[in-house]
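This structure is in structure tokens; I'll ask about it shortly.
Every protein chain except one is present and positioned as in the full complex.
Chain lettering (A and B) follows the sequence in which the chains are written, and residue indices restart at 1 in each chain.
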Amino acid sequence: MTFALKGGAVETLRVAVESRTPHVTLSQVTRSFKKASTREMFAALGPIDLTLNKGEFFSVVGPSGCGKSTLMDVLSGLARPTSGQVMFEGKVISSVPDGVGVVFQEDASFPWLTVRDNIAFGLRRSGVDGPEVERRVAYALGFMGLRDFAGAYPAQLSGGMRQRVCIARTLVMQPRLILMDEPFGALDQQTRLLMGDELLRLWRETNATVLLITHALDEAAMLSDRVGVMSSRPGLFIDLVETGWERDRDSRVVSTPRFGEINARLWDKLRVETMKVMGAQH
Amino acid sequence: MQRFLPTFLLVIALIAAWQLLHLAIGAGALTSPWMTLTHLISMMGTVELWANVGETAKAFAYAMSLALVGGIVLGVLLGVNRLAGAVAEPILLNLYAIPKVTLYPLVLLCFGLGLSSKVAFGVMHGMIPILLFTMNAIRQMRPVYLRTAGTLRLTPVQSLFHVLLPAILPEIVAGVRLGFALTLLGVLIGEMFASQRGLGYMAVNAMGLGDIPTIMAVALLLTVIAVTCNSLMLMLDKKLQHR
Partner (left out) sequence: MNIESVLRSLLVAAFIGLIEWLCRTHVIPPMVLIPPSQMLMHLLSLVSTGQYSQDILFSFGNIVVSAFVAIISGFFIGLAVHSMPRFRAALEPLLASYYAVPTFIFYPVFIVVFGVGHGSIIAIAVLLAIVAMITATLTGLDRIPNVLRKSAAVMRMSRLQTAWRIQLPAALPYLFGGVKLAVAYSFIGVIASEFILSGSGIGYAIAFAYNNFESDNMYALMLLVLISVTLINAALNFFDRRLQARRQR
């Protein structure tokens, strides 16, 4: 591993040489909805052009209701774009493609299954053989610190632990692209910071591309290689911020001056957008 | 068991009230708890009672299976298809509120005297609550479960058996509990009017003869069976809620 030796300048070079292979490409993607009351169409998203590079950690921040979740639905193949197309590994996607994992904001653990069965759920349905399921689940239980709770039901766990179960359930499928929609939204600040570290560890270990949607600017600034700032509806990217962190980073970057600069730049852009949203409500 | 003691005391109080009522209006009108129990025990020694119990059990088993399968299948279909559910719900609630016993001449004309009429009556009473509970459980299910099934690339059949049905199981049990009671009621009413066999027929026959001890004994037997089955399902219900 050479990451630890890298300084700022070399870091930029690494990004340029190693990681600028497109993994996900959105071209002119829009999504519109029909309003229930008036039945007229309104644009929720786009048009968006965005390329996620292979192995990149990309975060999306934006004012509430800007279409962040719509973006994720379109990226994961849960929803089709109204126009434009999403390419994943060189193919246009029309439904959820193989190799994509999703972690939702809400608690998506199944209350009728134990932690172990929750984690094994996707593997068993996709026909992975028994010993391999065992092996991967055991690894995920250890990795997410859930080993002592393997036989427990989600109702017996805290919110943070349940979200770990959901992350582990995604992890065992060995996704090459992990989409996360405010996965720590319901957790307290301390737990969020620690979960952030675990997320970085998971990202390094799996070499997956991660797209994280969050409303917490500090979370985005601390975790990401790049942060996309979205405008209020219809959601468009109005700024892309390169953080320049080393791959081998953790939550301690919050004490660096660079972190403050990134945070300030994000808030500067977002403040205007948030005021637009609040103004629109009055 | 400690927490059931107050309930037990309450049951004792109810039996005491029964005894008092018996003393007030006389044995010809209402047999005492003890007389009812001894009469029931003596009836249990006869072949006649067990033949009737068997008839009722058979009709109930058919009716319950049909109500269960029909209720869950239709409930899932109407729950998944929101428009169909919204169209059907008021109609179903209306059917639920009809005194179905008045429709018995129609059922009798369609199915004739005997087993099929009893089963039809049981299904008429029991299927709608199971259907309504299943439908509403699916409507109120957290959408994130099906989204998860989508991102794990489950087939529709896998989603049905591994996500949808397990997720709504507690509500299905609650619906079945109500459906069980109403199916039994329906079968008994069917026996009272459309049959010459079964516990319902025994009761209606005793009514005709003014045989109060037999009515009370049959009622006691049915109450004990119904309350036992209901308590078992309540326990299952509680267990499913706890997970």
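Structure notes:
By our rule, a residue touches a chain if its C-beta (ideal position, glycine included) is under 8 Å from a C-beta of that chain, and two chains touch if they have at least 3 such contacts.
A quick note: this is a predicted structure, and the numbers were derived from the prediction, not measured.
Contacts of the undisplayed chain with visible chains (whole complex): B. Within the complete assembly, B:86 is the residue of B:17, B:44, B:69 or B:86 that touches the hidden chain. Where chain B meets the missing chain, the touching residues are 3-4, 6-7, 9-11, 21, 25, 29-30, 83, 86-88, 90-91, 93-94, 96-99, 101-103, 105-106, 109-110, 177-178, 180-181, 184-185, 188-189, 192, 203, 206-207, 212, 215-216, 218-219, 222-223, 226-227, 229-231, 234.
To be clear about the criterion, only the chains that are shown with their structure count from here on.
Touching chain B in their complex are the following residues of chain A: 76, 78, 96, 98, 100-102, 104, 106-108, 110-113, 121-122, 125-126, 153, 155, 173.
Within the complex, the chain B residues that touch chain A are 142, 144-145, 147-148, 150-154, 158, 162-163, 166-167, 169, 240, 242-243.
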